[in-house]
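Presented below is the structure to which this report refers.
In this view, the complex is presented without one of its protein chains, the others remaining in place.
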Amino acid sequence: MTGRRKWLAVLGVVAIAIASTLMSAYAGNYQTAAVAAGATETATQKANREAQGKAKPGPWGYSGASGYTNYLGEGTGRSPVQPVVFPHPVHVNTLKMNCVFCHSSAYKSPDPGLPAVASCMGCHAITAIDRQEVKKVAEAWNKQRPIPWVRVHKVPEYVRFPHSRHIRAGVTCQTCHGQVQNMPQVFQYASLNMGWCVSCHVNGYSRAEGLRLAGYEPDSAALADEKKGVRTTASYDCANCHY
Amino acid sequence: MTIPVETTNGVKRRDFLKVLGVTGAASTMVGCSTDQVEKLIPYVTSPDHTVPGVSNFYASTCRECAAGCGIIVTTRDGRAIKIEGNPDHPVNRGAVCARGQAALQGLYNPDRFRGPMQRQNGTLVPITWDQAIDALHKGVDTAMKSGKAKNAVFINQHEQGLLHTFLDEWLALRGMPAHISYDAEAPFATVAANRAVYGVSWPKLDFGAAKVIVSFAADFLDGWGLPVPQQLDFAEARGRIEGAPRLIYIGPRRPLTGLNADQWIPAAPGTAGSIAKMLAGKMSAADAAAATDIPVKILEGLQKEIASAKPSLLVAGGTGPRALDLATEVNQLNKALGNVGVTIKPAESYGAWEGVVPPAVLNDVVAAMEAGEVPALFIRGANPVYSTPTGLGFAKAAEKVPFKVSFSTVPDETTALCDLILPDHHALESWGIAEPVQGTLGLQQPAMDPVFNTRATADVLLASLKPAPCFACPENPAEAKQHASDVSKFPPDYRGVVAKHLGGNGNLQNALPTGMLAGSLPRRTAPVAKIMKPAIVGEQNGDYYLATYWNLLMGDGRGANKPWLQELPDPVTKICWQTVVEMHPETAKKLSVEAGDHVTVKTVAGTVTAPAFLYIGVRPDTIAVMVGRGQTAAGRYATGTGHNAWSLLPASNDQAGGYQLVGVRCTVAKADGHTPIVTTEGSGRQHGRKIARAQTIEQFRAGETDHPHTFIGQAPTEFLPGLRAPVANDAQGELGDPKSAQRGEYDPNHPSGRAKRRWAMTIDLAKCTGCSACVTACYAENNIPTVGAEWQGPQLFADRKFPGANITRSREMAWLRLERYYEMDREYKDATWDPAHHPEVRVIPMMCQHCGNAPCEPVCPVYATYHTPDGLNVQVYNRCVGTRYCSNNCPYKVRYYNWFGYGEVDRAQYAFPEPLHWQLNPDVTVRAKGIMEKCSFCVQRIRDAETLAKVQNREIQGDEFTTACAQACPSRAILFGDAADENWSVTKLIEDRRAYHVFEELNTYTAVVYLKKINHPAPAGATA
Partner (left out) sequence: MATIAYEPRRPNIASANVQLPAVPDYEHVDDAIIATLKPTKAWFAMLMTAIAALGLGVAAFLYQVHQGLGVAGYNPPVMWGVYIITFVFWVGIGHAGTLISAILFLFRAGFRTTIYRCAEAMTVFAVMTAGLFPIIHLGRPWKFFWLIPYPNWRLLWPQFKSPLVWDVFAILTYLTISSTFLYVGLIPDIATLRDRETNPVRKRILALLSFGWRNTEREWRHFARAYLFLAAVSTPLVLSVHSVVSFDFAMALTPGWHTTIFPPYFVAGAIFSGIGMVFTIIIPIRKYFKLQHFVTINHLDAAAKLCLATSMIVGCAYLIEFFIAWYGGVQVEQDFFWNRVFGQWWWAAWIMITCNMILPLTLFSQKLRRNPAWLFILSIFINIGMWFERFVIVVPSLSHEFEPWMWTTYAPTWVDYSILIGSFGWFFMWFLLFVRQLPVIALTEVKEIVPPRLKHAHAHTPANAEDFEPEMPGDR
């Protein structure tokens, strides 16, 4: 075997190694929603893509099982069509409604909660009753049936994620759920896999960043911390979430 | 809460219930992505005081036995998931027994009736409630028209409370006699004697006040009377070591009470009465000795002891032919000894047995039915076809009744006969009142919306009162008016009836939070049974006495379709999923039978062929068989499991009208066939391993103790469990690292202070009676699968096709097991009979010891088990690959492995068939196949408490929460807490003189500390 051949072989091996590394590293951010849409892209999906473009995705990476994120990391960006097209931008940006107005138990329960149909009807009994989607809500209310929303964010069954603790710790919704206020149709923003969780627990959370993501001006304390480079770390003991 | 029914888009009721479940309720933890689309179903209108993902608590009353304990039902997102004792309740003071816990499996029983059904040409077909009520009052109508309405029979499972009055009123309105409140488990002889001597049906028995307790065949720790309060008092008394009462048990078989007794006097069946006579001085010790086949010295010793030790407490619970004589004798003896008012308190009486009717009345009922005199038979809850002696022939007679209605919630042998099934709500779905303690009302309220399309019996009866056109309305207007007014007296539904009794809806609402209020119920004068002479029909042949008994789990058969109770080993024999014939090893030798060989027991009434079981706690001339198993049509778990011992009993009663369970003569013969004994017991002896330790009260007084215990070359062991654990064993070993200060929370000085916590547990063996309530509590809290059902067994082993097959391969999953050790020097089969000496028995709950220096941790190749900084030895299910090395290296053998996919819906071994999985605790992962699991010290409760404290910006308070086992324990033997924090009471007991670790010499530094059992030998003079 001549020298050149030998080196070719070596290079080949190196190339394969790099390729596999890249594949696994980027798997975490593999997008499916837009792809699945096929040739014709609806306005919603277009808006989604832009929203995603704006939103800086969480740390990329490959880890084992996770809610909708399988071994290929598919799941991030999945954006199921909801029974009622609920425009978060209108409610949050235009009407300046706070997240916990509807997801009312997020700060006192492991479970953020979805608004009951009654809550929707609180306003929509009188406002925007002529809209197509609102009519659906009204119909559900008249039939006394709930609205079967399609789940977007999900961690596996063997993971305990108490929303209350994170909210109490000052983590803003947008940190994990992305710029929901800019999403005409909500999509899964972060990979929600374990590596993604741990990276924040270990490297710490910066309140200033979180506040900015949520569209607030960071308060002085947050800014001071940021200047000092102080980030709030959390325990990454397995039995915090797995039991 | 508003929970709509089926919707068009295929979303099921249960999805509405599992509102926003971010938790692993009905799903497993298999490590792969869940691609199926999951729906999030919000409420239509969110109910008050309900936060998704946060539990609600409803105070109610337990209806699993007559005692009427107060319970608190935990509900999450509309599903009841756990039953705990109500700490403020006078009866059970926060404790709850295994049967009470298992009420949930009655509620979610997969075999429950989904809705009303009617028998049309032989088969039951579903009907609507309108049709059902129509059918009901048509039936009642014909019954009344037939003119025999006065012979109609309404048999109700005895549940002491307001329902008695209501039913009687309703029946009266229909010209029918008062209903029969039936309970095969009620100790009628004792009740009758109590009424006669004390004037109340069930006085409070204060075990704590007595110096010596003598139980005449009263198994007051395992089902006799009111199990929970009795056990609470007894355990409390034994727990205060000094002046603890000595317990003597008299009876042919040694039940749980006998195992806890310091002395067992194995009197021949039905002869305990002569011992009572002797104590009363009506009989000489010699005669008594002759009658009971007990060495006279022992009886004289007993005589002396009773004479000297005052106050004493004598309880009688015989089920022999002369049980009433015995009970009366004993009660008079108590009077004579001046125990009444001291250890026996008629003033504070329990209402459990108010209004119960002796089963002897069934003799008349059967006769009437045979004669075709009975126009209609109503049955609610009770299962007389099964839970009556086969000799009575209830089933055959019932065939002759034209109109048979059942209000039972679950199918059983009785409903199999009925023409009309009007399923009642389960007790956890219904309203009600009980008077468990004189002057206190216990409220029963629905903890959740009905699981199925059922209706409260009372509501059904009320609905059938107001039919159109009015049937059975008297012709002449006056009576008609009267009738109308009678009808109009009734509120629209039973809730209304309850409210009315409490004096208005307001009072009801105010009572709901505590579930209790002062008040009393109208006393019911129960129809007196025709007492048969205490002789047994048919000539008595056979050289053995038959002693049938029931335990708290199966009861008279009502527990048989609940997998938790089937799987929970009997506290005495440690047998589950099986009926065995208990015989003394000597008897077995005589019959040349070995454990597991089939034997046939034959009485005048019938025969049973079952595997033999060598039990050293039964007289050689007696054969013991437990009733409660061997049903033929009572649901998937009960049907075909074990054998029916009722079929051995002839229709004979004691003088009080109760069933005669003991003293029937029988023959025993070896049959062919062999079945492995389904038991969790490996070796019943300690082989000197010092696992369950005990010392006599003298040794304790003398200050004998095992410590300071030293290892060669080591400092003396301190009893701060795990606080001195070699810290190199926590997850990342940081504590062992000098630079741990930079290691975040693992730094001992970290503000979170978690590294300073050490969760620990103490178990007081002086209190523990081995009742096993903690085990069922653990099953309920931690989603532990039951593995004993026949279809869960390994089908591939030709020799293992019977219920409990998995358990014969010791694959039970109980994270917490109760070990029962006999202090004897030989195997059971070599045991010999000596009426004077019986091995001491020690029970010890064994669960993961959460070692500070855990052998399981370093051997796990993937860190699936490791040590948390707060001292827990945790198992990370989703990391486990299943090498099982941890179990191999565990000296306590407390790790359990998922051999099959017990948690996977599509598997034959699935342990939670719908709707049983509604009970699953959403905070605990349901484990998949191929992984290890074990006691977690209820880590989910710890984390919840931490989260709550964090959310409320405070530290965790001392004794703020406890584990499921500790919460349930009716002996209050288990105590859980933070051994590093003085505010937790566990820290006091850890320092106790009786404290010890199991297998201390292995340097495991366990977090579970046991306190030695204390034995009370017979005082000088009395020989034991």
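Read from first to last, the chains carry the letters A and B; within each, the first residue is number 1.
Operating definition for what follows: contacts are C-beta pairs under 8 Å (C-beta built on N, C-alpha and C of every residue); 3 or more make two chains touch, one makes a residue touch a chain.
This structure is a prediction, so every number in the text was calculated from the model and none was measured.
Taking the complete complex into account, B:882 is the one of B:47, B:477 or B:882 that touches the chain left out. Considering the full assembly, B:691 is the residue among B:196, B:691 or B:905 that touches the omitted chain.
Residue-wise, the contact with the chain that is not shown comes from B:855, picked out of B:273, B:855 or B:970.
Considering the full assembly, B:892 is the residue among B:892, B:918 or B:1005 that touches the omitted chain. Touch with the chain that is not drawn comes from one residue among A:19, A:169, A:202 or A:221, which is A:202.
Subunit B residues in contact with the hidden partner, per the touch definition given at the top, are 31, 680-689, 691, 794, 796-797, 806, 809-811, 817, 819, 821, 846, 855, 858-863, 866, 879-885, 887-893, 896-901, 909, 929-932, 999, 1002. Along subunit A, the points of touch with the absent chain fall at residues 1, 59, 61-64, 194-195, 198-199, 202, 236.
Heads up, the rule we're going with is that only the chains that are shown with their structure count from here on.
Centre to centre, using the average C-alpha position, subunit A and subunit B are separated by 47 Å. Contacts from subunit B toward subunit A in the complex involve residues 2, 4, 7, 9, 11, 16, 20, 22-24, 27-29, 31-35, 37-46, 51-54, 731, 744-745, 752, 754, 863, 866, 868-869, 872, 874, 876-879, 923-926, 936, 939-940, 943, 947, 950-951. Interface residues of subunit A, counted against subunit B in their complex, comprise 64-71, 74-75, 80, 105, 107-119, 140-141, 144-151, 154-162, 164-165, 168, 233, 235, 237-240, 242-243.
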